[in-house]
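Next up is a structure, given as structure tokens.
Missing here: one protein chain of the complex. Every other protein chain is in place.
A and B are the chain letters, set down in written order, and residue numbers restart from 1 in every chain.
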Amino acid sequence: MAIAEQKLTSVSPATASSGSFPWRTWLATVDHKKIGIIYIVSAFVFFLLGGIEAMLMRVQLGAPNNTFLSADVYNQLFTMHATTMIFLMVMPMNVGIGNYVVPLMIGARDMAFPRLNAMSIWLFLGGGLLLYMSFLTGGAPNGGWFAYAPLTQVQYSPTSGMDYWILGLGLTGVASIAGALNFIVTVLNMRAPGMTLNRMPLFVWMNLVVSFIIIFAFPTFTVGSIELLFDRQFGGAFFNPAQGGDAMLWQHLFWFFGHPEVYILILPVMGMISEILPVFSRKPIFGYSFVAFSGVGIGFLGFIVWAHHMFGVGMGPMANAFFSAASMVIAIPTGVKIFNWIATMWAGDVRLTTAMLYANGFISMFIIGGISGITLASPPIDLQQTDSYYVVAHLHYVLFGGSILGLFAGAYYWFPKMTGRMLNERIGKIQFWVMMVSFNVTFFPMHIVGTEGMPRRIYTYEAGMGWDIWNFIETVGTFFLAFSVLIFVYNVLSSLRTGEIASNDPWDAATLEWAIPSPPPSYNFLHIPIVSSRRPLWDAKYPHAAGDGHHGAANAPASVRYEYTDEETPGAKEIHMPSITFSPMILSGGLTVAALGFVYINKDILGLPTRVAALGFVLIGIAMVAYAIWGWIVDSRKDSPYLGQHH
Amino acid sequence: MSATSHAHHDEAGQAPLVGSLGVDSRKLGLWAFIGSETLFFTALITTHLIFYARTKAQLMADGMLAHMDPKHFLGINLTSVLAAILLASSLTMVLALAASKSKEWAKFRFWLLATIILGSSFVLGQAYEFTHLYAEGLKLAPQYVFEGETVKSLFGVTFFTMTGFHGLHVTIGVIWLLAVYFKVQRFAASPENPMDVELVGLYWHFVDLVWVAIFTLIYLI
Partner (left out) sequence: MRKEARKSAMPLLVLVLSCAAMLAGCANLPATTLYPYGDHATRILDLMTPVFWMAVGVFVVVQAALVYTVMRFRSRQVNAPVPTQVHGNTNIEIMWTIAPAIILLVISVLTFRTQAANSYQPPEAMKIRAISHQWWFEFQYDDGSIVTASDLYIPVGQSVQIQLEAADVMHNFWIPKLAGKTYMIPGKTNYLAFKANEAGIFRAFCAEFCGESHGNMRFRVIALDAAEFAKWKTNYATNPPTPSGTLQVIGLTGDAARGAAIFANAKKQCISCHIINGTEAKGKIGPNLTHYGSRQTIAAGVLPYSTENLAKWLHDPASVKPGNLMGRVIKKGMLSDQEIADLVAYLDGMKLAVNLPAEK
């Protein structure tokens, strides 16, 4: 029997104004929804910071021989811009949206490890804080986000910037690995009954794949960073050729992580697109298995292409040929996804909401980024294109045109679920077009100047090379791009106050998160649904929709229904959710304090006092960690499922 | 909140509707973590082997390999004992787990304490080995001194980084074992105990396996 939605006329109690800000509820939360929102808001703040860094750089590059920024400041900015956008913006934004949506999509009440989840967010913020502190303490990292050796050795990078980089990213790395473990167990162990892996939403699939990539790729980066820290502080020489070390070793360790990292950045977004396109085409995703398995394929292949970042270092033609071939192969599953997305819309009923516009913008821009990737995958061509603005064009087409446009699609799609309000569609569409045009104006010319010989990572360039006009255009584009982001901020702020109230299912969607209120109560589902197909909500709404008959076999009737519940609903109080606790935050704080100590533990900035103070920080940090672990254990006993039993 | 999902049956009482792998969540998470740590140690061990190969090649070119091979530092007198200790501790760990499952708490305390003592002995022995190597001329520095001669090599750097992090993992394991010991002692009737013991056991076996790998690849071969 088809289910019908009630349209709400009043704000759900969860979003009703509650007077003063409930600090404790947010700072000690272990609720995946609150943690998701903290991730999203923090990542957005870092997006703005990274954007400001980019704008400053573009002002400097807007004219040849410009003196707006010094060389050293420029180098710090481009290092921090990339580090921010990759580690402090796209990754946490993906994790934030995943955190919020994945448990809802699989019919769970929370992540598998809610406290570990809280630890991840605070540790991520600790790492971000450490990275940005460096601006105030002698200079931000200035060796590039890729930190090639031996430039990052202490004799060539004497400020503490690179130590902050190592330790800040060490913290965010631990946060990421912990988060990935959480996602893996959540997805594998906490799906609603009847939701086999084959019936999971594609967004959940992609998060699972990405989580495996994270746990297998990050350790190499961790090892490389530890070794670099040892080089800088403890007498190591892993990457110092002058003392027997190997600069190439850094590159291999870094890129073995660094290439899977870019799939970490894009696959969750591809998962979002795979959810959004079917909803706004009113058809299922075309080729579910192919899309799912191409994601898995990309995950595996992503581990054997890393040296395509190193075609110019002299590995020899055989090695180059292998990595080139592997990089070409990885284009195939990517193409499969794109074709399946287009086929999803074919013969559908396509509604061009802002989310759908962004989803299509993503596909369009990603095609361009993918194509420039193919030329880069050919070593001879790469030797003219690498380390030039052509690569800058490529990476921005896949990371901005890909990840960020996709994230905006996700934002417009899930904002109603998270806040109970719709974002304004008219403003959204204006924002979309301003962003699309200014994005292309900013980044397309980079293909051209790169082909015209402009190297990258240069703080200035000579006049008369034919680059002036393009750089100027790119700089102008940047400001319009920034303006489009401001339009989004305006849309968010005004919609939060006076936006149209969102019902459970404003988009007529297919997955479980749209069965419950917007925003959901703390326990998510009053009754865990029983699932018998890939699109449980859709099939409950349209059980008789004509098709090619590939609906999931229903051995048992599904029990999906709209729920109109809140914290006061009868039965809600009996659902035991994990208690709030400060232990994860204290643990993360302790690790951050200890990491700060390690930045200076062997530095002679002010002589012995600095090193003693640094040691003090390390010890205080360890003490905080120990205290937090104690509290954590107490918490786990408080929330034990065996509560009430003789314990 | 550790999640053990409840399998729902459909109306006809057919096979349970799956939504879970059926493995305890914390155990699943720990296995995934161990997978991650495997790559961590692989990177450290590989780095060591690469630089050792270079040192060997450089010494061979100078005709000094037989005399100055840094392997001379790595005597297996103490370290094979340490390996035996760690292997024995895995055995005692297994026995402790069995005892916890059959609720034989006295036996459990005995075997877990044995594991803790063996583990601590490893850490102390390793610390002693480090001081011994330092005295002999192998340090965390880009050269080593063997019988008065200095050789420019990263052997010491990679060796101490690798074994140092392993020692750190063992130390964390010992602390974890102690925590479980005291928890079970205090709350002997808690139904969670066998799983708590199994989890620390899993970690402990992993840490032992890493040592087997290091000992084999670095000391023996």
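Convention: contacts are C-beta pairs under 8 Å (C-beta built on N, C-alpha and C of every residue); 3 or more make two chains touch, one makes a residue touch a chain.
Just so you know, these numbers come straight off a predicted model, no measurement behind them.
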Where the missing chain makes contact, among the chains that are shown: A
Contacting the left-out chain in the complete assembly, out of A:28, A:338, A:430 or A:496: A:338
Selected residue (touches chain absent from view) among A:22, A:466, A:557 or A:571: A:466
Contact residue for the chain not shown (choose from A:448, A:492, A:560 or A:601): A:448
Interface with the undisplayed chain - residues on subunit A: 70-72, 74-75, 143-144, 148-151, 156, 241-242, 245-248, 281-284, 286-290, 312-314, 316-317, 320-321, 324-325, 328-329, 331-332, 335-336, 338-340, 342-343, 345-352, 360, 363-364, 367-368, 371-372, 374-375, 378-388, 433, 437, 440, 444-445, 448-449, 451-462, 464-466, 470, 542, 545-548, 550
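Criterion: only the chains that are shown with their structure count from here on.
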Residues of subunit A defined as touching subunit B within the complex: 106-107, 110, 112-114, 177, 180-182, 184-185, 188-196, 215-216, 218-220, 222-224, 226-227, 230, 234-238, 240, 243-246, 249, 253, 530-531, 555-557, 577-578, 633, 636-637, 639-642, 645-647
Contacting residues of subunit B [partner subunit A, same complex]: 1-5, 7-8, 10-12, 14, 16-21, 23, 25-26, 28-29, 32-33, 35-37, 39-40, 43-44, 47, 50-51, 54, 139-142, 152-154, 157-158, 161, 165, 179, 183, 187, 189-192
